[in-house]
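Please see the structure below; I have some questions.
For this depiction, one protein chain was excluded, whereas all remaining protein chains were kept in their positions.
Coming up: subunit A.
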Amino acid sequence: MEIAFYLSALVAVLATLGVITNPNPVHALLYLIISLISVAMVFFALGAPFAGALEVIVYAGAIMVLFVFVVMMLNLGETVVAQERAWMRPRVWLGPSVLSGILLLTLIATLWGGDAGRVIGGETLTARAVGSLLFGPWLLVVELAAMLLLAALVTASHVGRLPEPDKPAVSRESGARKEAS
């Protein structure tokens, strides 16, 4: 499984680099989707298939669809690609990348010298184990997160609510927009 781990981790890093360097926003999002799928593969390789499947369902399958949806609606054309190209000149990215390179070196040096930590084990974490952990010791956190999400849902539906229509002809359109949002 270690080969699978390193391969998918490599794909994840390369795809994330592609997200940053690609000037076309939709292509960059495609790279981000690939990056998320490869992170899911990392979870599979680490023996957490439940987390991997949820990563694909929630992030790649739902949240990224909304991202792509919005970017496609914006209809960003050639001007945006040119603008992104202009932002990718070495003068812009050289400074930040030197700084983050130093941070990366520090991280590698720490990992190299310090405790190796746990290596990839053979055991597989099942959905049952995750469920009994979530609804056992972590029940309070789960309930708090649920309340927060419910509040966000109520707020979003209140903010997105359209005023009462005057004419029936308008109500059709507003109804469609309300459902799609």
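The rule is simple: a contact is a pair of C-beta atoms (placed from the backbone, for glycine too) under 8 Å apart; a residue touches a chain by one contact, two chains touch by 3 or more; residues count from 1.
The criterion applied here is as follows: contacts and distances are computed from a predicted model.
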Fill in the blank from the handout: By UniProt, of "ABC transporter ATP-binding protein", "Anaerobic dimethyl sulfoxide reductase subunit B (Iron-sulfur subunit)", "NADH-quinone oxidoreductase subunit H" or "Electron transfer flavoprotein beta subunit", the chain left out is "NADH-quinone oxidoreductase subunit H"
Fill in the blank from the handout: Only one of A:Met73, A:Val98, A:Leu140 or A:Val159 touches the unshown chain, namely A:Met73
Handout entry: Residue numbers in subunit A that touch the chain omitted from display
Key = 24, 26-27, 30, 33, 37, 40, 49-50, 53-54, 56-57, 60-62, 65-66, 68-69, 72-73, 124, 126-127, 172, 175-176, 179-180
